[in-house]
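Every protein chain of the complex appears in place save one, which is left out.
Note that the chains take the letters A and B in the order they are written out, and that residue 1 is the start of every chain.
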Amino acid sequence: MMIKEIITVILLVVGCFFFLAGTLGVLRFPDLFSRLHALTKADNLGLGFIAAGMAVYIASPWAALKIFFIWLFTLLASSTSCYLIARFQKEQNHSKNGKEGG
Amino acid sequence: MSVLIDIILAILAVYLALQSLLAPRLTQSVFLFFAFGLALALAWIRLGAVDVAITEAAIAAGFLGVLFLDALRDFSPRGSEKKENLEAVQNALPKNNTKSLLLPGMALMLGLGLFLLIALEAVWKIPDGGGLTAAAEALLPESGVEHPVTAVLLNFRAYDTWLEIGVILLGLLAVFAVGGIKIYRKPVMATQDPLLRQVILFFTPVLFLFGAFLLYIGKTGPGGAFQAAVLWGAIGILLHLGGRPVFSMIPRWLGQLLLTIGLGFFLILGFLFIAGGATLFEYPPAHAGVLILIVETMAAISIAAALTAIFANLNQMNEGPNEIESTN
Partner (left out) sequence: MDGFFVIVIVFLLLNIALGLFRVWRGPKVADRLLTTQLFGTTGMAILLVLAGYLKELTLLNVAITFNVLAILLVIGLVQVWKNKKEETP
């Protein structure tokens, strides 16, 4: 019982650290692409740690499976969103430059 | 200890609600509104209403977000004739000075103050037993389901739910009335982006399965027709965004059938009950569970179709006449 709780606490604290890192990155980084980099990597890692911690704490196989799927879908959705947002911004920059040049 | 969470959530929700109305730029408003939806969903959970939280999450995160983004596109400066039209309309309107706003403003303040007083009084008078909860739970065995919220929505107050499906359909009719029925004319033009195509291909079955799951567990826990409908509606919106507008790909009669089957099935069932000697929407207790599941499925299909059609039609309108003409 105690060991389970200690593992949960450690995993949650590590997860919170990554969330803080991600948020600070979004706030402090100078441009969109570095912000994207900070957010989609750090936050997903943080979510992974918190998901692992809660799976250990809840300790039911059905819930653990669900939590695993939550994390998996987030990874998929988040990395695709990162790519889509970056491509969107790149196209916007491109069309703006083209307009100014032409 | 958990009161700390409630305080932060309350402050966050009120702040976001105010700011999403008062933010100087429309883009700020839209994204603050998204955050507001999240805060509200968490607040509903703290209040113990997981059903509402799922609906709030689905509506705010999915449907309203996309609708707002679509509307936002039209309001941003595009340097087009549309903006000039807007300015012309604004110039044609009589200029309001502060004096003429004073009276309506005061009337509004008075009305809101009265409303607040009534709301406070109503909250004050909430009975300790939770109102009708006990009555609903006493009749639960007869309802055919095990979750009190579903029992109330689909059995005890089925009339309300039936009308709600009608309200969503009316919303679609309003969109048609404003924009015309161009929805069936959009050509199929799948997106060229490989990653986007893959992610739509992946999330379509996931959304479908999870919607069906929510629909089914509505019998025993939080979930149900409306939550499932938003998820299924998201499939239609995703396909539309990926260049495969659902309503252009299926025959027109099928689209009309999908849109009306929820309302129609509910109504036919009600008349059958009356013919059988019961009152409208009085399920026979022996088959109530199965009937409710069928009704919920039909309702979810209809609502999902209506949400898809609303988005598709609004998106169509915003894309302007040029695109439609050139692709016809």
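The working rule: a contact is a pair of C-beta atoms (placed from the backbone, for glycine too) under 8 Å apart; a residue touches a chain by one contact, two chains touch by 3 or more.
Nothing here was measured: the structure is a model prediction, and the numbers come from that model.
Novice: Touch as defined at the start, partner being the missing chain; which of B:155, B:302 or B:315 qualifies?
Specialist: For the chain that is not drawn, the touching residue is B:315.
Novice: Given the full complex, what residues of subunit B touch the hidden partner chain?
Specialist: Looking at subunit B, the ones touching the missing chain are residues 1-2, 4-5, 8-9, 12, 16, 23, 25, 27-28, 30-32, 34-35, 38-39, 41-42, 45, 50, 53-54, 57-58, 61-62, 65-66, 69-70, 73, 76-79, 191, 196, 199-200, 203, 206-207, 210, 214, 217, 221-223, 227, 230-231, 234, 237-238, 241-242, 315, 318.
Novice: Need a quick check: the contact residues on subunit A for the chain that isn't drawn.
Specialist: Contact residues on subunit A toward the absent chain are 5, 8-9, 12, 15-16, 19-20, 22-23, 26-27, 32, 35-36, 39-40, 43-44, 46-47, 50-51, 54, 57-58, 60, 63, 66-67, 69-70, 73-74, 77-78, 80-82, 84-85, 87-89, 91-92, 95-96, 99.
Note that only the chains that are shown with their structure count from here on.
Novice: Indicate the whole-number Å distance between the mean C-alpha point of subunit A and the mean C-alpha point of subunit B.
Specialist: 28
Novice: For subunit A, which residues are in contact with subunit B within the complex?
Specialist: Residues 73, 76-77, 80, 83-84, 87.
Novice: Could you pull out which subunit B residues touch subunit A in their complex?
Specialist: Within the complex, subunit B contacts subunit A at residues 193, 195-196, 199, 202-203, 206.
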